[in-house]
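I have a structure I would like to understand better, so I am pasting it below and will then ask my questions one at a time.
Moving on to chain A:
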Amino acid sequence: MSDVLLEVRNLVKHFPVGGGMFGGPVATVRAVDDVSFTVRRGETVGLVGESGCGKTTTGRCILQLERPTSGQILFEGTDLITLPAEELRVLRRRIQVIFQDPFSSLNPRMTIGQILAEPLKVHRIIPEKTARAEKVQELLAQVGLLSQHADRYPHQLSGGQRQRVGIARALATEPSLIICDEPVSALDVSIQAQIINLLEELQSRLGLTYLFIAHDLSVVRHISDRVVVMYLGKIAEVADRTALYESPVHPYTRALLSAVPIPDPKLEASREHTVLRGEVPSPLNPPSGCVFHPRCPIAEPRCSAEIPLLREIHPEHRGACHLA
Partner candidate 1 sequence: MASLLEVRNLQTSFSTASGVVRAVDGVSWDVREGETVALVGESGCGKSVSALSVMRLVAEPAGRIEGGQILFKGRDLLLLSDEEMRHVRGREIAMIFQEPMTSLNPVLTIGRQLTEGLEIHMKMAREPAQARAIELLGMVGIPDPARRLGQYPHHFSGGMRQRMMIAMALACNPSLILADEPTTALDVTIQAQILELLKDLSRRLGVAMLIITHNLGVVARYADRVNVMYAGRIIEQASAGDLYGDPQHPYTLGLLRSVPRLDEPRRAHLAPIEGQPPDLTRLPPGCAFAPRCAFRVERCAEAVPPLRSLGSAEHLTACWEAERLVNRAAA
Partner candidate 2 sequence: QAQRNGGELVFPVPSEPPSYDGHREETFGLIHPIAPFYNTLLRVDPNDKGGTKPYPSIAESWKESDGGRTYTFKIRSGVKFHDGSDLTARDVKASYDKIIFPAPGVGSTRKGQYAVVEKIEAPDRSTVVFRLKQPSGSFIASLLSPYNFIYKADILAKDPNWYEKNIMGSGPFTFVEHVKGSHVVGKKNANYWDKGKPYLDGFRAIFIRSSAAQVAAVRGERAHIQFRGFTPADRDNLKSALGNKITVQESAWDCILLVAINHEQKPFDDKRVRRALTLALDRHQASESLSKIAIVKSVAGVQVPGTPFATPPGELNKLAGYWTDINKSRAEARRLLKEAGVPEGFQFTFKNRGIPMPYEPLGVWMIDQWRQVGLNVKQEVIEPAAYFGVIRKGDYQAAMDFQCGYIVEPDLDMYKFLSADRNPANYGRYKDPVLDALYDKQSGETNVEKRKQIIRQFEKRLLDEEAHYLMTLQWHRIIPHSSKVKGWTVTPSHYLNNTLDTVWLEQ
């Protein structure tokens, strides 16, 4: 279980904003700033952090939907960034994606059947039409949908059903890695659990590997083997699920955990809450030194001067804090 499927090395993605034809970029958004982590075959890595911290961008860089500014993305040892277009196109069936918004990720002009059959056809996985229809049925069954759903359009399905279609589409090409970008955030609470269970079940059945992006720490804890915490384009902490939730080393992780309300009034009454000061800074001009220092409850002068390195604090538990 220890062989590495995906390795992200020093990934950087800057977006130029403003400017244009003659002006040149006015500023850069440092959406992802030197991020490295690995995903092993068969495991689920959770990626958490607040809005705008670069989770989606990381995912899109891995999927090659965005051209990274620098860094490497090694999928089974091949660097996706330098791969020629045609080889990349072929390789793409091995890495799939599930999006947050189950509606807008399905083409409203195609039936569910067409959506599921399309990758099978394009990648010549099943070139023959009737066999393809059978495979579509199989995929539908796999995600708990009925065969008549194949003829429906996305808007005729409920949110949970649409997300199942999204999952089925990801499964169609028999990928080994699936990037799940907040697959349950848009769903009703009562449906979330259905989808999470489905994802888990498929993982164990098909030996899938997930990079699970979410901002809900409870969900991430439930589904992930290891967790990466991001803050403002950088990794704050990486650890095993248990280690991270039980003994977080980064003050940001701690604040995050304490901010999650627990559905139990008694417990809530007794819990201590570290409420952070200030607002999330803009990635357009991130703070100097440790990007978290303006909000950090334990910040010291050197935090504003020196950028903390992501270092191994405990075995398999790395944090980017001078004071950890």
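The set was built so that all candidates are chains of the complex that A comes from, given by their letters.
Everything that follows uses one rule, which is that contacts are C-beta pairs under 8 Å (C-beta built on N, C-alpha and C of every residue); 3 or more make two chains touch, one makes a residue touch a chain; residues count from 1.
Note that the structure is predicted; figures quoted are calculated from it, not measured.
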- prompt: Pick from 1 or 2: which one touches chain A in this complex?
  reply: 1
Interface residues, chain A side, partner candidate 1 - complex: 50-51, 158, 160-161, 188-194, 196-197, 200, 215, 217-219, 221-222, 241, 245, 255-268, 273, 275-276, 279-280, 295
